[in-house]
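Note that one protein chain of the assembly has been removed; the remaining protein chains are unaltered in position.
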Amino acid sequence: MAKAAVLGASGYLGGELLRLLIEHPQLELSTVVSSSHAGTPIAELYPNLPPQGTLRTQGPNDRIDADIAFLAQPPGEAMKVVPGLIDRGIKVVDLGPDYRLPDASLYQSTYRQPHTDTDHLPEAVYGLPELFREQIRHARLVANPGCFPTATLLAIAPLLKQPGAPAHWIIDAKSGTSGAGSGFSTTTHHPEAAPTVWPYGLPVHRHVPEMTSAIARAGGATPSLVFVPHLVPIVRGILCTIYPVSTPTADPAAWPELLRTTYEAEPFVRVGGTPRLTWTQGTNLCFLSAQSAGGQPVLFSALDNLGKGGATQAIQNANLLFGWDETTGLSLAGFGV
Amino acid sequence: MAKAAVLGASGYLGGELLRLLIEHPQLELSTVVSSSHAGTPIAELYPNLPPQGTLRTQGPNDRIDADIAFLAQPPGEAMKVVPGLIDRGIKVVDLGPDYRLPDASLYQSTYRQPHTDTDHLPEAVYGLPELFREQIRHARLVANPGCFPTATLLAIAPLLKQPGAPAHWIIDAKSGTSGAGSGFSTTTHHPEAAPTVWPYGLPVHRHVPEMTSAIARAGGATPSLVFVPHLVPIVRGILCTIYPVSTPTADPAAWPELLRTTYEAEPFVRVGGTPRLTWTQGTNLCFLSAQSAGGQPVLFSALDNLGKGGATQAIQNANLLFGWDETTGLSLAGFGV
Amino acid sequence: MAKAAVLGASGYLGGELLRLLIEHPQLELSTVVSSSHAGTPIAELYPNLPPQGTLRTQGPNDRIDADIAFLAQPPGEAMKVVPGLIDRGIKVVDLGPDYRLPDASLYQSTYRQPHTDTDHLPEAVYGLPELFREQIRHARLVANPGCFPTATLLAIAPLLKQPGAPAHWIIDAKSGTSGAGSGFSTTTHHPEAAPTVWPYGLPVHRHVPEMTSAIARAGGATPSLVFVPHLVPIVRGILCTIYPVSTPTADPAAWPELLRTTYEAEPFVRVGGTPRLTWTQGTNLCFLSAQSAGGQPVLFSALDNLGKGGATQAIQNANLLFGWDETTGLSLAGFGV
Partner (left out) sequence: MAKAAVLGASGYLGGELLRLLIEHPQLELSTVVSSSHAGTPIAELYPNLPPQGTLRTQGPNDRIDADIAFLAQPPGEAMKVVPGLIDRGIKVVDLGPDYRLPDASLYQSTYRQPHTDTDHLPEAVYGLPELFREQIRHARLVANPGCFPTATLLAIAPLLKQPGAPAHWIIDAKSGTSGAGSGFSTTTHHPEAAPTVWPYGLPVHRHVPEMTSAIARAGGATPSLVFVPHLVPIVRGILCTIYPVSTPTADPAAWPELLRTTYEAEPFVRVGGTPRLTWTQGTNLCFLSAQSAGGQPVLFSALDNLGKGGATQAIQNANLLFGWDETTGLSLAGFGV
């Protein structure tokens, strides 16, 4: 058993981490940090969870008792605490963006603030196990990917390693509203959100630099990506519809088989017919499909933004960090309905 | 006052036509045909409508008493009745696909059945008033466009008339479930539809030939279109996200202004910020927007698939056929919420 | 033509009033007041509406140019402006609660603030035309009813005028989220609202005193009412399921016919089979049904909380105030889907 801390426990990713940790057979929830709800009993903050004895949330300055810390905080917060955690020998999985980009200048231009932990930024491993499994095993700091990058990269990274891969791609993403977080806004106010589809994130979404640099690190040809996300009135789930837009020399007819062989040994990636978001709810599963629209190749990638796009992937990374079976504490069976 | 018949009254488009006709100041609902519900009082078939005296639906072989007939039937049905209606001097607005394509061979390859009314097919006018207004005024047979073509053409037809317009486009469409009609299916069964986004219509959707040929008729350069529709869990509304994918010589920065000037005198087309489907519900309005996603131009087009994508557009066409003000009986004010 | 002002234009009821006024053939939108959006062009505040020339919202202290003022403001605001409006000869329809209760002490105990316009409170007429039509015709100040009271009273007021009517009733109400208004809250945050049904308003909802006192004014036996509202994940619409819980001497088997005869001449109330909220969207319609659940009578009442439960009813009242046909500017045909 290892002890686990969650920082940023009152957000949706933080809550999902608590749910997963409570059921994990090797990790014990030892510390829960919430600056907005410090001192609240867990059972009060999360009536959906089984009571956790006397465990309460603590404030950001209280001592963290843990072997691993999961950070689920807004941009800029993780880099304040990571140095101290690493100094104390605590492994870190950061679900925020602070350590996802390869250098401080790209971070600054993307998130409009300077990076203050350039000591550890270079050693952070991008936590997409299907692409960077070995590096994760030996890391002490894992940058858990964003939800859209996870969905996109699992679909196109294998293709970009092929000669003649398309250089330009359009990603039209549809996201459930939990992806926008627990903060209130017009776009997530039910009377306004329920009857429409909202394009957002224009002119440039922060996930584009993350995707591009992750592909570069994975050894693929760096593509040009256009990314347009839309909020749809569901709660959990992302569907990315992905279009290569430059004529490849590679043959798209080979893509279904290429994806199938790439992922046949992966427990959490399934390749086949048209995916449904229902199947991904609460799980670490990603469903991929390569099809044709009148001769134009089109890829579909589906996952739960709070699952493989967030908290369950963080657990998968933690399993790798401790050398456990990668599926420990994670379900392989999604909802049918 | 002119007398109006609806054929195919029990489907969603038929029902919407009844709703509109009952409120139209110049059209009187005189005949309602439903093969599946023949003999039913209107008040029983549509409790949402004000009682229509003794008016009942009639069967397909009963006499049609009308100056204009609106056909809202499955593919292949309209071409059986149009010759007889035109012979009797009854104007026709067909909301189905039978008269939308310019020739019988394209119809056959698209709808997998021969066209049996090649006498009238050539004279049918494509009923998109913003593009073909003058032809509609003088027609006796109008082919009311499909919902996706209406949304797409209003966005891109003006651009395709410019020199240097992009030759290739990707249309990623999101449609409410009413677009799938009143027939039951897994994709519209609530427990399966509500939590997901369903891509459908692959490998080739029937609306692509309609769009391509309508652009040709409108005098624009015929583009290559990739079209991928998705069902989203809302009821009414279509949002098309449209990406030009070949580098234009035309300047996309001019597109917002081009759309604005094109449509400034149009009562039903509004150009501006990000559209919401809520605004279109039950109306003949189409909202357009030209934006940029990291330098890539992207267009949004939103309308109600049962409104401007169907029944209200049919009324707009009827107004033109009779020489009335084009907005007669149609609302210019959409819902805010 | 009469000139109409809307005070509180940025809320959902205010926006719906604008939509209705713009389409009303006898009322002209002359003044739009919004303290939160003063100075905004209407086209910017409400892109769903047709542009209103140079009309802009004005602040609360600017001069109101109107023959009638519709007030759609939070509790306590209307009583500040009503005296001045009435002094200037402007008719008032107040959609808020300030003038719905018969006396100041009940207002104070219900809304936890003193009533500051006891001069005009006694003359206010409760604006439910089906019950108080004649008084409304001669009023200068109409208190437009709450959405739940409208639904409930239309169902039970006719029954309570019968001898032997039940003295105790349970009203289990289901409301769309637009009923909670445009203000953000956890209960209307899409990720939390969409998958659940929220009971709220316990231990006592403010609409209970309104219902009880309106029945008393209508001449019925004052009943004891239990009222439990629930938010359901739809946008517009209220369904009240109403159970009499004391054994009546009156015969419930007569209720369907009693409701039918009561409302047969009413344009906006329809009595029959199980109602659907879809039919009521954007309309002034109320659908009633009296049925039996294992021998227990049960009533259903459905309307649009922003329609008959709010803005369309305000227009109906305005039509009465000016002596116009009661249906002027109001649709009699609801959506079928």
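By letter and in written order, the chains are A, B and C; residue numbering begins at 1 in each of them.
Keep in mind that, in the parts below, a residue touches a chain if its C-beta (ideal position, glycine included) is under 8 Å from a C-beta of that chain, and two chains touch if they have at least 3 such contacts.
Keep in mind that this is a model prediction, so the values were computed, not measured.
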- Which listed residue (C:Ala180, C:Leu277 or C:Leu306) would be found touching the missing chain in the intact complex? C:Leu277
- Per the definition of touch given earlier, which of A:Tyr107, A:Tyr263, A:Trp279 or A:Phe300 contacts the omitted chain? A:Trp279
- Task: Specify the residue from the set B:Ala2, B:Ala104, B:Ala167 or B:Ala194 that touches the hidden chain.
- Result: B:Ala194
- Item | Residue ranges of chain A at the interface with the undisplayed chain | 12, 15-16, 18-19, 22-23, 46-50, 178, 182, 235-236, 267, 270, 272-273, 276, 278-279, 281-282, 287, 306, 331-337
- Listed in rising order, the chain C residues that touch the chain left out are 168, 170, 172, 174, 191-192, 194-200, 202-205, 208, 225-228, 230, 232-237, 239, 241, 243, 245, 274, 276-278, 281, 291-296, 298, 300, 337
- Query: At which residues does chain B meet the chain that is not included here?
  - Reply: 12, 176-178, 180, 182, 184-185, 188-191, 193-195, 233-235
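The criterion applied here is as follows: only the chains that are shown with their structure count from here on.
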- Item | Far-end chain from chain C, centres as C-alpha averages | A
- Query: Taking each chain's centre as the mean of its CA atoms, how far is chain A from chain C in angstrom?
  - Reply: 46
- Message: Quick check: how many Å separate the C-alpha centres of chain A and chain B?
- Response: 40
- When the C-alpha atoms of chain B and chain C are each averaged to a single point, how far apart are the two points in Å? 36
- Overlap residues in chain A, where contacts from two or more other chains coincide: 191, 194-195, 233-235
